[in-house]
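Complex shown without one protein chain; remaining protein chains in place.
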Amino acid sequence: MFERSPVTRLLPVMLGALISLAGTTAAHADATLDKIEQRHVLVVGVLLSGGPFGGIDPATQKPRGLNVDLAQELGRQLGAQVQLVPVLPANRVQFLQQGKVDLLIANMEWTPERGEILGSVPTPFYRVGGSAAVLKDSPIARWEDLKDQPVCTSQGSSYVKPLTEFGAQIKAFKSSSESLLALRGNNCVAAVHDATLINPLLADSAEWQGYRALTPELNPAPSVIWTRRGETDTQARLDPIVQELHRSGWLIEAQTRNHITPASPALVELQQKFQASGA
Amino acid sequence: MNHWLEFFVHWASSLGLNYGFLLDAYPRSTLAQGALTTLWLCLLTIIGSLLTGLGLAALLTSGKRALAVPARVFIEVTRNTPTLVQLYCAFLVLNMLLNQAVGTANPLTPFAWVVIVISLHKGAFHAEALRAGIEAVPAVTLEAARSLAFSNRQLLWNVQLPLALRFALPSLINNLIDLVKMTAVASAIAVGDITYSAIMIWTQSDNVLELMILLLGFYGLLSFIVNCVGRYLEARLRMPGYGH
Partner (left out) sequence: MAIESVCMALLQWSPALIAGFGQNILISLLAIGLGTVLGLLVGMLALSPWRLLRLPARLWVQVFRNAPWLVLIYFTTYVFPFEIHVGSAYIPFPDWVKVTIGLALPASANVAEILRGAVASIPGTQWEAARSLAFSRWQIAVSIIMPQCLKRMLAPWMNLYAVVTMGTALASLVGVHDVIDTAQIASNTVNLTGFTVLVYLSLLVLFFAYCYPISRLTQRLERRYAFY
């Protein structure tokens, strides 16, 4: 959008006055690493939709969850003050591209399409695939059965594409919260989200007893920390930190602390891998 | 058609706006489908809201407390809470409870909920306008009609309502223009209206500004049409000596 200043002059007067704000003085962040080292701030976009990965503490109204813990830990190790920006699945990519946030820790899995437009830290901090909550007596047994069925999910979710390929009719909501309520209102036959959201819900909550999860996981993919495209310095700086968080067991501990169930086998696997490769 | 579209895309690009996505079949059909849904939404809610408004106005002016008080409470609650919250309460909460009560037989779709909520919401505003219209009919006119041996029923249908409608018409038209704009909240519960279609497109590519201008133009056109129809009706129904 910052390249569009010719437009702003040509729009009608009253719009022009406003949009010229957009055209004139927008800042271009340097490489994120420069900003961290010079301004000592790290702006991280986190997804706070409720649940163990990101939510808010009702007493203090502070963000909490694994996303938040990880952001704080990165900031601590980089010696930068962490500013958390809540993002939505629908706007997180734009926020990163615009430079409003420098990193995304927002339950966003690595996909080849995203890999083309954004950069990421090579070592993942989690691995997760999609799962669908469906009624226990629903005839849906495989992902292919979702063809021509209404399916609820959130806007900008990475499962929109594979679901479209199955031929499902997508109903995309602002966040998982509305999507799950819409499922319970029978406005769709399945709600598709990260398995880390669906599984604990179905396992722990008495209210979800009438539902089951669809297996196997849809497109299991590594959850990574996203950066802007080409910011390899930042990626190189962060990668050893994430590896060390695996090796030391910090991530496994953070998973337990945030009551993420079932525990991810991928975390154990990654811990062993980095412990074997030696400190 | 395609020729004009290409011309438009070309012209827009000379202004620095990239409307190239309109030449792709998928986004174009998504937008067209969204525009159609918005039109349906407007049509159904205009009818629904006018019927609700009439019903509520009848209750308000019935002279019976048992009818007027609940109608008044409903109107005040509706007018003083955000439409979005009402929509969430209806679609996320009521619909879930309804589903638990009647099982999977619940026939209400998100589209139906939007029609219901906006109809009730704007109906409350219409009711106020109609009530004011009914009360604005001068008492002497009614007395004169009564002295000409009009029955109560005739009085209502041939004198009071036609006059009340004329008094209320400007407010009703304003309400309907508001209603057209209000249908954009349907996107919040994933009804595929034009706003939702636009969101779906801009989350996948970087053309927010172009889509915004398109949306503003579309809604501006719809409001303009409603306004024109309203002005036509006002002129058509105008009676010498009433209104201005």
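Chains here go by letter, A and B, matching the order in which they are written, and residues are numbered from 1 within each.
In this text, a contact is a pair of C-beta atoms (placed from the backbone, for glycine too) under 8 Å apart; a residue touches a chain by one contact, two chains touch by 3 or more.
For clarity, every value in this text was computed on a predicted model and none was experimentally measured.
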Hey, which of A:164, A:205, A:256 or A:275 is the one touching the hidden chain?
A:205
With the missing chain put back, one of B:31, B:137 or B:209 would touch it. Which one?
B:209
For the chain that's not shown, point to the residue among B:17, B:115, B:182 or B:200 touching it.
B:182
By the contact definition given up top, give the residues of chain A that touch the hidden chain.
1-2, 12-15, 18-19, 21-22, 25-27, 48-51, 55-56, 58-59, 61, 86-88, 91, 94-95, 98-100, 174-178, 180-181, 201, 205, 207
For chain B, residues touching the missing partner are 76-77, 79-86, 88-89, 92-93, 96-97, 100, 177, 181-185, 187-188, 195, 199, 202, 208-209, 212, 215-216, 219-220, 223-224
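We adopt the following convention: only the chains that are shown with their structure count from here on.
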Inter-centroid spacing, chain B versus chain A (mean Cα positions, whole Å):
37
As the complex stands, chain A meets chain B at residues 1, 4, 6-7, 10, 90-91, 93-94, 97, 135, 152, 155-156, 171-174, 178, 181-182, 184-187
In their shared complex, chain A is touched by residues of chain B numbered 15-17, 88, 91-93, 95-96, 98-100, 104, 106, 109-110, 188-190, 199-200, 203, 206, 208-209
